[in-house]
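Worksheet for the structure shown next.
In this view, the complex is presented without one of its protein chains, the others remaining in place.
For reference, chains read A and B in written order, and residue numbers begin at 1 within each chain.
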Amino acid sequence: MQQGEPEAIERFILNPCEETFGDLFRAMAPRLIAWYRVRGCGKELSEDLTQEVMLAVFRQAGHLRKPELFRPWVYRIVKNALLQHVRRNGRRIETVELKTAEAGSPAKQPDPLLSAQFSEWMAFLGEDEREIMMLRYIDELEYHEISELVGLPQGTVQWKIFNAKKKLAARFKPRGE
Amino acid sequence: MPLRRVEALLWAGFSASAVLVAYREWPRGHSIFAVDQLLYTAAYVVALWLCLRVLSDHTIGSTMRLAWMMMAWSSIFSIIRHTFEFGARAAGWETTRLHTTVSLRQIPIVLALVCLTAGLIAMWASFAALGMGVRFQWMDLVWAALILAFVPLIINSHENMQDAHSAWPLIRYLQSASPVLLAIPALLGVVLHRIRQEMGGGQLAVVFRLFIAFLLLRLVALSASVTAIRVELPVLAAIAEAGGAAAVWLFPMAALKRWQMTVAASELARRYESNPGAELERLASRSTGDV
Partner (left out) sequence: MQNHITDADWLRFFDAPGDCEDNQRVREHLAGCARCANVLESFESVRQGLVTEKDRIRGAVALSDSEIDSLLGRCLAQIGTERHAGWSAAEATLLLRLLIEPICGHGTAGATINLARRRSLPVTEENLTSKSWSIFISNLSDAMSSICGAAAGRLVRRAGFSIAVQEG
C-alpha cells in the first residue's frame, strides 16, 4: 500500500467529507488509473472511469464500516464500472470481448503498456491466476483483500499465487541459466 | 447451467411425469417400469441443489436459512425414497418382498414429510415476525376444512395404501400416519396462501404459489389413489394421480424461482454499486410514470 493510504482510508470512513475525500482521492486515484491502464484502457477513459468510481465511493461512504474491507469494496466498484462501460459501448469497441473484459483485460491485442516479458508471463498463466497475480503484484492488494474481492478463501488465494509463481519460475528460468 | 435452461428442464420433467403416470393409469395396466421414480429422483436432486444455493443466501442462524435447510433435507430423504423404489422395482422386489423390504420406503417418506413440515413452519415464522400470515380470513378456514376433510377419507381407505400390510408394525403405523403427515403441510399451504395474499405480488409470491400447488396436488393425488374414487371415477383418479406426479416438479420450480430472485437482486445490487446515480434516476422515473 502507498504511504499514507491506510490513514486516508480510515479518516474518510470515520468522517466522509470533502476534505477527507480529497486526501483519499490523491492516495487512491493513481492506483485506480493504473488498474484501468494495465487492463487496456486509454488515458482519458481511465481517468473518466476513476472519476466515476471515486464519486461512487463518496456517495456510498456511509455504508462501509470496516477499513480493512474498503479496498476490496472499491475494487469491486472499479471492475463493475469497466464492465458497465464495455456493455454500454460494446458495439463501438470492436476488439473487446465481454469475457475478457470481465477478466479485467478489455483489449484483445497485448497492451503496449505492458513489457514484452510481462505479457509473455501473463499469457502463460490461466485467466484467474493472471488476475490474482495482477491484483497482488501490480495493484498491491493484501491476501485478505484479494480473497474478499474474488470470493475465494485466503488460503486458496495464497496457493494460487504460489502455484502461478512456481509455473513462471519453472517456465521462465532466470537469465544466465 | 443457465437458469433458463434449468427452468425448461423442470417443465419438461413436469410434462413427462404427468404423461407417464397418465399413461400408466388410464387405462390401467400399462407398465412404465418405474421410470416415474427416476424422474422424481431427478426432480429432487435439482431441488436439493437449488435449496442449498438458496440457503447459502441466508445468514447462518436465520429462520429462513433453517427453512431451506429443512427443504434440502426433505429433498435428500425423497431422493433416497425414490431411488430405493426404483431399485426395488428393478430387482423385482415389488412382487417378492412388497410387505417386507419394499415397505421400508415409509421411513424416508415420513422423514421427508417431517422435514418439509418443519421447513414450512420456519418459513411461516419468518413472516410472522413481520406480522404477516397471522390473521386469517373465513375463506382460509374453508380451505383448511376442505383439506381436513380429505384426512378421514384417506384414513378410511388406509387398507388400500401401499404399505398398509407391511410385516412390520412400525411401518404399518407410519403408513397410517401418512394422511395426517400429508395434510399438515397442505394446511401450512393455506398459511402460505394467506401470506401470499398479504404480499401482494412480487417474485416471492410466485415461489409461494408453486409451493402451495405442490402441497395441495399431492394430497389430492393420494386421495384419488387410495379411496373409492379410484374405482368409481377412474378417469378423475388418473388425472389426479398424473397431477400429483407432475406436482413433484413444482417443488424444485419454487426453489428455482427463489434462486432467480437472488440472482436478480445481486445483479441489481452490482449496478447500484457501480453507477448508483443512473440507477436512482431510472427508479425515480418509474415513480413518476416516465418510460
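The working rule: a residue touches a chain if its C-beta (ideal position, glycine included) is under 8 Å from a C-beta of that chain, and two chains touch if they have at least 3 such contacts.
All values reported here derive from a predicted model rather than from experimental measurement.
> So which of the visible chains would the left-out chain be touching?
The omitted chain makes contact with A, B across the full complex.
> For the chain left out of this view, which of B:74, B:126, B:157 or B:225 touches it?
Missing-chain contact among the listed residues: B:126.
> I need the residue numbers on chain B that touch the omitted chain, in ascending order.
54, 57-59, 62-64, 126-127, 129-132, 197-205, 258, 261-266, 268-269, 272-273, 276-277, 279-280, 283-284, 286-287
> Hey, which chain A residues sit against the chain that's not shown?
That gives, for chain A, the contact residues 18, 21-22, 25-26, 29-30, 33-34, 37-38, 43, 46-47, 50-51, 54-55, 58-60, 62-63, 113-115, 117-118, 121, 133, 137-138, 140, 143, 158-159, 162, 165-166, 168-170, 172-175, 177.
Here, only the chains that are shown with their structure count from here on.
> Report the inter-chain centroid distance for chain A and chain B in whole angstrom, where each centroid is the mean of the CA atoms.
45
> Flag every residue of chain B that touches chain A in the complex, lowest number first.
By the definition above, chain B touches chain A via 270-271, 273-277.
> Once bound in the complex, which stretches of chain A touch chain B?
Counting only chain A, the residues touching chain B are 52, 55-56, 59-60, 76-77, 80-81, 83-84.
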